[in-house]
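The complex appears here minus one protein chain, its other protein chains still in place.
Residue numbering begins at 1 within each chain, and the chains themselves are lettered A and B in the order written.
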Amino acid sequence: MDSIGAVAERRPLLRHRLSQAARSDRRAYLFLLPWFAGFFGLTAGPTLASLYLSFTNFDLVQSPRWIGAANYIRIATSDVNFGAAMKVTFLYVALAVPLKLAFALAVAMALNKGIKGLPLYRAIFYLPSLLGASVAIAVLWRTLFSGDGLVNKVLALVGIHGPSWISDPDYAIYTLVLLSIWQFGSPMIIFLAGLRQIPRDVYEAASLEGASRWRQFRRITLPLLTPVVFFNAIVQTIDAFKAFTPAFIISEGTGGPVRATLFYTLYLYLEAFAYFRMGYAAALAWILVIIIALFTAFSFLTARYWVHYDE
Amino acid sequence: MSDAVAQRLAMQRAAPPRWRALASHAALSAASLVMLYPLLWMLASSFKPENEIFGSISLWPSHFDTGAYLRGWTGLKINFGHFFWNSLIISLLCVVGNVVSCSLTAFAFARLRFRGKNFWFALMLGTLMLPYHVTLIPQYILFLNLDWVDTILPLVVPKYLATDAFFIFLMVQFFRGIPRELDEAAMMDGCSPWRIYRKIILPLSLPVLATAAIFTFIFTWDDFFAPLVYLNDMGSYTVQLGLRAFVDSSGKSDWGALFAMSVLALVPILFFFLFFQRLLIEGVATTGLKR
Partner (left out) sequence: MARHLVGRRKLLTAGLGGLALASAGFPAFAPARAEDKRLRMFWWGAKDRADRTFKVNALYAAHNPGVTIDGETLGWGDYWPRLATQTAGRNAPDILQMDYRYIFEYARRGALLPLDEYMPSLLNIADFGKDAIDSGRVDGKVYGVSLGLNSTALLYSKTAFEAAGLKPPTVETSWADYAALFAELTKATKKEGFWGSADGGGSETALEVWLRQHGKALYDKDGKLGFGAAEAAEWLALWDDMRKRKACVPADVQALDRGSYDSSMIALGKAATAFEHSNLLVTFQTLTKDKLAMTMYPQGGSGAKPGQYLKPSQMLSVYARTKFAPEAARIVNFFVEDPEAAKILSVERGVPASAMMRKLITPELNELDQQSIVYISMVSERVGPLPAPPPNGAGEIQRTLRRVNEEVGFARQTPSAAGKQFVDEAKSILERG
């Protein structure tokens, strides 16, 4: 009796809930309309096409020829460049991402204070990022980091005889890491925007209670900034895995010296456009997607322990 | 402790002593120099005689030669100003598209409840992960079938359809930082999601919207691969494509003109940045929320 009564009672509630869910679905999808149009109209097709191409032999001119998993098998078993490119890329991600983020956060904090001339400093610090990956950067990096470049001239003043950083296979990758750190403007601006959204009164309250600067940072700034830190970490990691232009510009597509700057996407690009193996390049790309997706999924899993949303 | 004393103490702590401000300036100026050196070098190179550009790290040309600017501006078949105009149009259109479409999408992901949310969100993030080199050709064929090649449509229309997952994700993170009590209260008052989006979320998100605007402008301005593939006619070249017309690794290049125009190409993005970063700051005033 009791249970029947409960069901009878629950039914209209359920229907009500369902219709409410449907209504909120409809509302949300209305907001998502442009995105759905873009996703299904522009993104999904080419993405699926590239997945299909990864199972073919496609030389860009003749029609693609289905070859099953042969591309993937070759990558897994006999591709020496794949291993080299993986090593370079992982090293780059492991170094460039944390350093760039730490630097960007530190500068953003420094620039978030009431110092005179802030807009100017902000613009100056952002300038290198504005330059993007222009040819000028390639020429500049060479003049800075070659054997008799500016860096070594400065080092010579303190008695250090530096190598030719940019053209030595042992060091070349670090000049690219440095380039990435130097162009820290984007995450810095995002950190700044994040800092701007932290309401002042929170600090005022903390100040009154006599909190030290470090304590303020640890207890207020950092927790409130975690969504932005999380964003920057994810996006920078994805970007670093996909890094193409720095190596392409600096090494002019050679990936040299030896294989020291053969970034994964540079290798993929060479396969696709220099050696006419678009099918193979597509397979390489999808393996990269899987690796990045694993990283990202892992980050989202850990996020619940350290990212604080106001919810 | 009386209120007045507490206030004075707080003020002392808030206003840093003079030496501290000086030290900050010194550190920031020194850092600025490192950041600026490349730009100064580029500026110097644009005034150097051609054969002095390479192998010299000097910031001072042996004699000033402004010829590069003239050669750069008028040297190509089409006046360089034309490229600036093209880049400006494309970039501005992209800014509007990205800010509008990505904020709509981000609002749905950050604030609305709907079935399949996690699934779509994961897909959206997934689009960030695929290197564009392998979707380039299918996409080209798609736009070719739409008869959009050799127009700016392939560069601009996608921005109106929220294809830039970077910005969606960015905005989602910021929208989630806005206190929920605000829209819950509004919801109680019978506000529609649209009104919440317009009246609460957008006004409180000026910093992130400004960020998105700045980035879109700069990314579009600096982008060169999409214009490379989709704009064939020199009359529709962007600045980045125009710049590369001076240098050819297989023939005679005009490096001076390249550096001169590279310097000029920085000017619009710098202005855009300086203008919009004011919004970054104004954001503070409007975000003075009570929690």
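Convention: a contact is a pair of C-beta atoms (placed from the backbone, for glycine too) under 8 Å apart; a residue touches a chain by one contact, two chains touch by 3 or more.
What you see is a predicted model; the values in this text were computed from it and never measured.
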Task: Tell me which residue among A:216, A:254 or A:299 touches the hidden chain in the full complex.
output: A:254
- request: Return the single residue from B:123, B:187, B:202 or B:234 that touches the missing chain.
  value: B:234
- prompt: Where does chain B touch the missing chain, residue by residue?
  reply: 50-52, 54-55, 75-78, 82, 85-86, 89, 92-93, 96-97, 100, 136-137, 140-141, 144, 147, 149-153, 156-157, 159-160, 228-229, 232-236, 241, 244-255, 257
Query: Can you list where chain A touches the absent chain?
result: 59-62, 138-139, 142, 146-148, 163-164, 166-169, 250-254, 256-259, 270, 273-276, 278
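The rule we apply is simple: only the chains that are shown with their structure count from here on.
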Task: Determine the centre-to-centre distance between chain A and chain B, using the mean Cα coordinates as centres, and give it in whole Å.
output: 16
Message: Touching residues of chain B toward chain A in the complex: what are they?
response: 6, 10, 13-14, 16, 21, 24-25, 27-28, 31-32, 35-36, 38-39, 41-42, 45, 53-57, 101, 104-105, 107-108, 112-115, 117, 120, 123-131, 133-135, 137-139, 142, 157-158, 160-163, 166, 168-170, 173-174, 176-180, 193, 197, 207-208, 210-211, 214-215, 218, 222, 243-244, 247, 249, 258-259, 262, 266, 269-270, 273-274, 277-278, 280-281, 283-284, 287-291
Task: Would you pull the chain A residues touching chain B in the complex into a rising list?
output: 21, 24-25, 27-29, 31-32, 34-35, 37-39, 41-43, 45-47, 49-50, 53-54, 60, 107, 110, 113, 115-117, 119, 121-137, 139-140, 143-144, 149-150, 182, 186, 189-190, 192-194, 196-197, 199-202, 204, 207-208, 224, 227-228, 230-231, 234-235, 238, 242, 244, 252, 265, 268-269, 272-273, 278, 281-282, 285-286, 288-289, 292-293, 296, 309-311
